[in-house]
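Only one protein chain is missing; all other protein chains are in place.
Order as written gives the chain letters A and B; numbering starts at 1 within each chain.
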Amino acid sequence: MAKITKSPWLLHYDGSSCNGCDIEVLACLTPVYDVERFGIINTGNPKHADIFLVTGGINEKNKAVVKQLYDQMPEPKVVVAVGICACNGGVFKDAYNIIGGVDKAIPVDVYVPGCAARPEAIIDGVVKALGVLDEKQKAFKEAKKKKGV
Amino acid sequence: MRENYELKILSPEQITIKAHSLRNKGARLSQICSVRTKDGYDLLYSYVLDGLFKNYKVSISETAEIESITAIFPNAFLYENEMSELFGIKIKYIALDYKNKLYDIAVETPFK
Partner (left out) sequence: MSKRSIVPFGPQHPVLPEPIHLDLVLEDEKVVEAIPSIGFVHRGLEKLVEKRNFHDYMYVIERICGICSFMHGMGYAEGIERIMDVEIPDRAKYLRTIWCEMSRLHSHLLWLGLLADAFGFESLFMHCWRMRETILDMFEASTGGRVIFSVNKIGGVLKDMDNSMLRTFVDMFDKMEEEVRSLTNVFLKDYTVANRLKGVGILTKEDAILNGAVGPMMRAAGIEADTRKLGYAAYGDIDFDIITGKDCDSFARCEVRIGEIFQSFNIIRQAVAKIPEGPVAVDVKGNPNGEAFVRLEQPRGEAVFYFRGDGTQFLNRARVRTPTFANIPSLVKILEGCDFADVPILVLTIDPCVSCTER
């Protein structure tokens, strides 16, 4: 990735993680790791967000919440699953209230492994997500042209 | 150094009486939990009185109904709702009854 074409904003939601990945996501935003140097800001409003960071697995109760947040985000959007629980359920896979990874609820573009995912890995995932976002944006523009809007 | 705590046996009728007397002495309800046994459940009521940890074990049958202590210790509502949802223990007069929807679990509860 030669240059970043956008300053993407993040939306973070904790599915049913143990908190470990959540505090690592927050640690990414603070001085030592500082993803804000890429122009990335953590926002609480889904309508402002381009990248959706989800930590933790999906259960029946938060499935609707995750879906609703995803639907509220404007196109194009990228979903990053942070931590092994968000990828496939991880250590909680056998627990009765876990359906599985985030991809059981919404389409996921980037998977970040780790328990807990290290901030370096999260940043790597976010940077990868920027690449995906770029591609999606191009496709989005072309689709618009074809429609003649 | 390990803590020396008390663990006494109570009958189901004594739950509310004990709770009353402990509340009058200024105790704090620390936790309630239940354990599945072969022919019913063990309920464990833990209180802290002047720093001392007091536990009471109540053995009940599967069909028994017990009385809530939310009128005495308001914070009991979370523990009692949890027990009735996950273990199927019948508790009457809970002040804030979630009707087995505290955690709102998708799979069938209570667990047998």
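We adopt the following convention: contacts are C-beta pairs under 8 Å (C-beta built on N, C-alpha and C of every residue); 3 or more make two chains touch, one makes a residue touch a chain.
Keep in mind that this is a model prediction, so the values were computed, not measured.
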Partners of the unshown chain among those that are drawn: A, B
Residue in contact with the excluded chain [from B:10, B:44 or B:64]: B:44
Touching residues on subunit B - with respect to the absent chain: 1-3, 5, 7, 26-31, 33, 35-36, 44, 46, 48, 51, 53, 55, 73-75, 77-78, 96, 98, 102-105, 111
Footprint left on subunit A by the chain that the document does not show: 12-24, 26-27, 30-32, 43-46, 56-57, 59, 61-62, 65, 69, 91-92, 94-98, 115-116, 118
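Note that only the chains that are shown with their structure count from here on.
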Whole-Å gap between the CA centroids of subunit A and subunit B: 41
Subunit B to subunit A touching residues, read off their complex: 103-107, 111
Interface residues, subunit A side, partner subunit B - complex: 59-61, 96-97, 99
